[in-house]
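With one protein chain removed, the remaining protein chains of the complex are shown where they sit.
We just call them A and B in the order they show up, numbering each chain from 1.
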Amino acid sequence: MTTPAELIIVAVILLNLSLAATGSLAGCIRLAAAQGVIAALLPLLAGCGVPVGTLAFCGAVILLKGAVFPWLLTRARIKANVRKDAEPVIGYPASIILCLGAFAASSWLGARLPLPETARVAWIVPASLSTIFTGFLLLTTRAKAITQVLGYLVIENGIYIFGLALFVEQPLMVEMAILLDVFVAVFVMGITIFHISREFDHIDTAELSALRDWEPGPDSSGGIRRDEV
Amino acid sequence: MTKPLIQYFLALLLAPLLPGIINRVKAFFGGRRGVPLFQLYFDLYKLARKVPVYSRTTTWLFRFGPVAGLAAMLCALMIVPFGGRPSFLSFEGDLILLVYLLGLARFTTVLAALDTGSGFEGMGASREAQFAVFAEPAFFLALAALARGGGGLSLSGIFSNLTPAAWLTASPILTLVTASLFIVFLAENSRVPVDDPNTHLELTMIHEVMVLDHSGPDLAFIFYGAALKLWTLGALIACVILPRHSGSWLVDSGAFVLAMFALAAAVGVVESVMGRLRLLKVPHLLMTALTFSILALIFQAGR
Partner (left out) sequence: MLLAVVSVCVLISGAALALGLGRDPRRSSAAGAGGAVLASLIGLIPTVKILLVPAKETLSFPCSLPIGSFTLALDPLAAVFLLPVFVLTAAAAVYGLDYLKPLAGKKPLGLVWAMFNLLSASMVIVLLSADAVPFLIGWEAMAASSFALVVFEHGKPQVRKAGLIYLAAGGFGALFLLFMFALLGASSGSMAFSALTRPAGALASAAFLCAAAGFGLKAGFIPLHIWLPEAHPAAPSHVSAVMSGVMIKMGIYGLLRVLAILGAPLAWWGGLLVGVGAVSSVTGVLFALAQHDLKRLLAWSSIENIGIITMGIGLGVLGQAWHIPSLAALGYGGALLHVVNHAFFKGLLFMSAGSVLHAAGTAELEALGGLLKKMPYTAFFFFFGSAAACALPPLNGFTGEFLIYLGAFKNIGASSPAAFPALLVITSLAATGALAAAAFAKAGGSVFLGEPRANRFEQSHDAGPMMKAAMGALAAGCAVLGLCSPFLLKPLAGAVTPLTAAFPPAEAGASMFYISAGALTLIALLIFAWALRRALSRGLPPVRGVTWDCGYADPAARMQYGASAFTQPLTDFFQPLLHKTRSYPVIAEYFPGTASFSTEARAVFYTHLYSPAGAQLRRLAFRYTWLQHGRLQFYILYIVIALIALLVWKL
């Protein structure tokens, strides 16, 4: 029998793939938010009973990840006048293949990790590991600063799920601390991005690196040109 | 022996109905009356009686293309089960033969298109060859994910092993496989969002542009072959989403035919609510299908 928790895990993995594949910034923000909300539902379904404390905590997480973060990020996106694509450094096929490979590797790893026998939901460890990897993928292969914030958010989702898998007794304490960190991080990033874009007219991280002392070489012209397409 | 025969001829007879259903659904969404349900039958009859026009550039290969395409599809139809019941050519590994028969049909169609020497048809042939590279692994892995559930390596074995209980215990896997098969089904049959059969711009066509030069009985063969392909690939999806076996042949067959019609209606709905993708995006869509297949396989590994 497929449990709702398993369905959530499948949805989280599919969201990872779509995050790696989506080209638009707004779409990425929505997908990360959806992932956060769905993952927040997990403690309600994985455990046997639903204490009031857990309920309140899940409500807070859903509010934060589903409403506050997306709102902050969208605001930063609009204020910084970024409406274009996420500008991935690697293409769609490569992202998808990396993501799939990460999932395959995490399922291999998950089967070998010496975890306590508390992971009752199938695939919870591979899902969390691959979510963390997807976050790293967003961090490293996207040009925009906003996507880097998104990457942290996705990593946080992964850690949250991993926490559920590891410490079913005390997951909420760990999660609370991390969530607080990320909240501050998003807040600071939002402000910084806004200020950077006001100063430099763009938030492209590749361009920011051009601030160091560096001179491009002279362009060659004339004759037969050979290049890789 | 008679039952597989009846199934086979029923499929031969009903296949041209599927494009008619798709067109009616699209017409319904567009607020039109649409062409008659049996339009393809009329078209086939009309085309079969025409005298073909051949380009002076073409050779025997151009005439061989539609013939080989139709023969390959007729042979492929002998493999696919009819409502979970075996057909003539049902054996361990028949799914491999099925994929390669589809490959034969594609190869001859592509060569026939290149035989005309037309730039447009070359373009279509190029695209057809390109999309197959992504669709074929996706298709194979989707079938592998199904075969992993047990039931041997023959399609009828796999599908008779599939029960409604499987949809309860393994719903994510079966959903992913169905999605993957559906994308491959749309791509292989040149439907929206991969190709638009109704487009009037040759530059953007895929399948239709490859057969621009065919006329008369050749075109009838191609249309009929396309309808059979729709049936062949659709039958696999219908078998996945309809795992119930009542034990009565009549009831099972009736339900299967209804499922096929429902599938055609679903294609009509997809075509009505979606636009086609940019050509550059089509490999991405097919890679998505491949991803679904691989995910289904990985999920199954952990069970």
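Everything that follows uses one rule, which is that a residue touches a chain if its C-beta (ideal position, glycine included) is under 8 Å from a C-beta of that chain, and two chains touch if they have at least 3 such contacts.
Fair warning: this is a prediction, and the values are worked out from it, not measured in the lab.
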{"item": "Hidden-chain contact residue, picked from the options B:L18, B:L40, B:V80 or B:A132", "value": "B:A132"}
{"item": "Touch criterion as defined above, residue of B:A11, B:L70 or B:L285 at the omitted chain", "value": "B:L70"}
{"item": "Touching residue (missing chain; options B:P36, B:G117, B:P164 or B:G254)", "value": "B:G117"}
{"item": "Touching the absent chain when the full complex is considered, from B:Y41, B:Y100 or B:W249", "value": "B:Y100"}
{"item": "On chain B, residues whose C-beta touches the chain left out of the figure", "value": "48-49, 51-59, 61, 63, 66-68, 70-72, 74-75, 78-79, 89, 91-94, 96-97, 99-101, 103-104, 106-107, 110-111, 114-123, 125-127, 129-130, 132-133, 135-137, 139-141, 144, 147-148, 150, 153, 202, 212-213, 216-218, 220-221, 283, 297, 300-301, 303"}
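Keep this in mind: only the chains that are shown with their structure count from here on.
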{"item": "Computed distance of Cα centres, chain B from chain A, in Å", "value": "38"}
{"item": "Contacting residues of chain A [partner chain B, same complex]", "value": "1-2, 6-7, 10, 13-14, 17, 21, 92-93, 96, 100, 103-104, 107, 111, 122-123, 126"}
{"item": "Contacting residues of chain B [partner chain A, same complex]", "value": "168-172, 283-284, 287-288, 291, 294-295, 298-299, 301-303"}
